[in-house]
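As you look at this complex, bear in mind that one protein chain is not there, while each of the others sits in place.
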């Protein structure tokens, strides 16, 4: 299999997972008996969850392409690691719905833990994908810029710890945990907006 | 990332968002207890909403490709602007369902506002995408026809205002607002049918 | 826009519409209170509907590619006709569910009419797409085999009439109508199986 076939499949899963997030919003409105206007206002956590998860999946899609732009060949272990990553990405709409429904109620802690553990697992698989490909340059193109490789390593490595930290905060305060998830997504956007005015690598 | 990878992802989101619209129709029929024939006739706003939103998403897909056909390279800010656009596109099935369910009831105003603000935001992101790419020719191909560039600018610029106007009409009459959304989509179709018998640009 | 971009988008809609058919089956099982085994047996119209609609969408996907393999360039009118076609394709899961739920009950006639009119409209758009492209060779490749072009015309032309005929039978007998839809899909499969052992055109 060529790297580009993997990208097509991965693009499909990223795009579908992101688009299915709207079902979260859809499920949050209806049958409250408080009038549509009230319901739409009451459903605000669903909109926040939609935006945070959409941006998170979108950023992960960007990062996946950055990795794939450096990859020259794939083997079955690498494909399996990618399957694991995509399995986590496709899972994201579920804890997003939990957050939207429960962050204001008794289930807030469980919802925040579910969301955080999903993203921690995603970040772990991301590291698996990257380190399997880059360890000793196993699957990378020979002409990769070593600084680009080191830069990715430096960026991905703390990912699982950051998400795990934000997750564990949920035991103390699910709301704080939710704000941290939002802050992480916002950070990615701000960072890309401020420093992103260059052509992307791996064109 | 190459522009064509962005197009693949964007195509996926456009196609999925359009196809998910059928869930709106699906949800509009069932459990009324008036016989299937009566239910199917009673659900006519869902069919109108399906067609209007499908055509609107389809036209935006066409326009997105017109833009991408002029774009030579992408950077992270441009990708972020596109993510924002796709986030709005993927949101469209939700207000479409609201319109289908509530345009004949007490929630008509809220539904028409939700639909209109979604399309206004979409048009805003469309302009962000276009002006970021075209300002000073930042991301465009060197050989772009300047008239094509000016033509797109002229076409996109009033988009947010037109949709915002149609949205605000909902405070006076949600039905009038709905008819305006329909008229805008119909206008696109008529305009393309009458003037569209030429090969598309950016082939 | 190049023909291949249109194909990517169309492929997406075809694939998603076909895959969403499983929601029909999913909705047909649950809450009957007759034990899962009984429910699964009772839901057989949903399986038939799934297969018939999947095969119908699949055959239309094949035919769409046959057309696109002859098309050299696209214009906006052609794109609009394709949007209309895809709008019908994406609609198919809805009447499929109606058939699965109502073919044994009081709503059989309405369900069979909804299914038939959807496929009639789809066949009409297919003809629109084809005749717009082929009239005077407008969008076709210069080196198209005229017999291939005439063959497609001969095959597509009766499509709307065949489906309309099967639809109108529903006024007399919805079951007969349903059997005709099944027979049309089966005919496509048999015809392709018997005569299909040649390399496809437009490779």
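To keep things simple, chains are lettered A, B and C as they appear, and every chain counts its residues starting from 1.
Here is the rule we use: a contact is a pair of C-beta atoms (placed from the backbone, for glycine too) under 8 Å apart; a residue touches a chain by one contact, two chains touch by 3 or more.
Since the structure is predicted, the reported quantities are computational estimates derived from the model, not experimental observations.
Among the displayed chains, contact with the absent chain in the complete complex occurs for A, C. Residue-wise, the contact with the chain that is not shown comes from A:74, picked out of A:59, A:74 or A:184. The residue touching the chain not shown here, chosen from C:12, C:45 or C:174, is C:12. Where chain A meets the chain that is not shown, the touching residues are 1-2, 5, 8-9, 12-13, 16-17, 20, 23, 73-77, 79-80, 83, 86-87, 90-91, 93-94, 97-98, 102, 106-107, 109-111, 114. Mapped onto chain C, the interface with the missing chain covers residues 7-8, 11-12, 14-16, 18-22, 25-26, 29, 35-37, 40, 50-51, 54-55, 58, 61-62, 65-66, 69, 189, 192-193, 195-200, 202-203.
The rule is short, and it goes like this: only the chains that are shown with their structure count from here on.
Taking each chain's centre as the mean of its CA atoms, A is the chain most distant from chain C. When chain centres are taken as C-alpha averages, the shortest distance to the whole-protein C-alpha average belongs to B.
Annotation: 36 Å between the Cα-based centres of chain A and chain C. Chain centres here are Cα means. That of chain B falls 26 Å from that of chain C. Multi-chain contact residues of chain C (touching two or more other chains): none found.
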